[in-house]
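A single protein chain has been omitted; all remaining protein chains appear in their positions.
Coming up: chain A.
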Amino acid sequence: MAEVRYYDIRCVRGEITLVDIDNGVVESAGTSFFDKAVIRVLGSKGWGVLTRDHVDIDSKREVERLVEAASRLAAVTEDHLDLADAPRGVLPVPPLKEDPRDVDLEEKTRLLAGIEEAARVAGVGNTRARYTEGIDAVRFLDSSGNEYSYEAVRSGFSVVAIASRNGVMQMGSERDHITTGFNLRNKQEFGRKAGEVAVSLLDAKIPKGGTKRAVLDPELAGVFTHEAVGHASEGDLVREGASVLGGKIGERIGCAGLVIVDDPSLPEFGFIPVDAEGVAVERTEIVRDGILSSYLHNRETLAAVGNGVPGHARSEHGAPPIVRMSNTFIENGDAAYDEILEECRDGILLIGSRGGQVDPGRGVFQFNAEYGYLIENGEKAGMVRDVSLSGEILSTLHNIVLVGNDRKMSPGYCGKGGQSVPVSDGAPHLLLENATIGGRGE
């Protein structure tokens, strides 16, 4: 057999339940099953990685056979990697308030239909709601004798409303996902809000693009944190030379007092009890008092780059672990919301997120708000729609003028390297100056 310096196997067996209701019609409601395993071998140089369905992790013979096959893959690699030692340990999984498996599919469908129906306010022509539930049974073992297993339960929904008038179509959308139990009861307000936003956007204007002061609400400020700082602090991008934050540890990248954290141990939607390499998870301060202080690492990037905290390896089932964020946020400052609006005076308030993207090597990011309001003389004025914000990682944090005291986390999914994992982002309200706002208004 080719040289094997280390191996690990991670199996995820689980169920996915989806309910899709479109304009009152139950399009689908059902459960699917998967059973995926990833076997990694570190050879004399780099990784050989095998993905298989349905592996019997308890069969020594099967494990040996797979390790040997992966070692043959590792033999073609040329990049010499080492693994740093890292603390071990598994956190208890937060108890489920109500186990979604105790609720039958019929009740889930009925509850989702209630949320979808609530979105059908006057002026709304189309509504759609989707329930997503994932039950993952995770098992891990490695050649160093570490072994663990845990169960992850996720439950949540999204609801979209579309309002139209004279050929103009606008959308409102809301979502909520948790890891701590069943999440469909008493949620009609989310549907109602999606419907109301869609209708009010029919009268919203498209803002004029340009450089101005911007207030970000906690949800959008969370996406800002994730796109503008989080990705560029990922150790794999730093190691590969693909991040503008490479070599900048100890440098000031933001205003005094600014603290940016990634914390996989928080019981939010990005919670993991242990990372995908069996490393203990802990709160990691990426930025402390405006100074870049830690990268997010797995064992391999910690060994290669240093200056950071391991325990950030994550993977979608059936894919190899890579460095990922979990629960990423800006800590509270001391500005009250009214004070932020007043200080902004003339600018734009941006609310909710339609997603974002970053090119961490170039240091440029973009994200989109669901809607917003012009701010005139320190007060909320007309509603605006289809507005984006872009910026440069190395200068943007210096443009934070005020940090609010009302941090809130929002759940979502983050894509990287073709893998999607649950995350949460958050921040208090932020006031940015010199923000580049995209909009095609005149």
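Rule of thumb we're sticking to: a contact is a pair of C-beta atoms (placed from the backbone, for glycine too) under 8 Å apart; a residue touches a chain by one contact, two chains touch by 3 or more; residues count from 1.
In this section, contacts and distances are computed from a predicted model.
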item	value
Per UniProt record, name of the chain withheld from view ["Peptidase PmbA", "ABC transporter ATP-binding protein", "Ribonuclease P protein component 3" or "NADH-quinone oxidoreductase subunit NuoK"]	"Peptidase PmbA"
Touching residue (missing chain; options A:98, A:339 or A:392)	A:392
Option from A:137, A:152 or A:364 whose C-beta touches the chain left out	A:364
Listed residues A:57, A:162 or A:323, member touching the removed chain	A:162
Touch with the omitted chain, as defined above, among A:5, A:101 or A:354	A:354
Candidates A:74, A:199 or A:303 - the one touching the absent chain	A:74
Positions on chain A contacted by the hidden chain, ascending	13, 16, 18-19, 22-36, 46-54, 69-70, 73-74, 76-79, 81, 105-106, 109, 125-126, 128, 162, 164, 168-171, 206, 209-211, 237, 239-242, 244, 318, 320, 354-359, 361-368, 385-388, 390, 392, 436-440
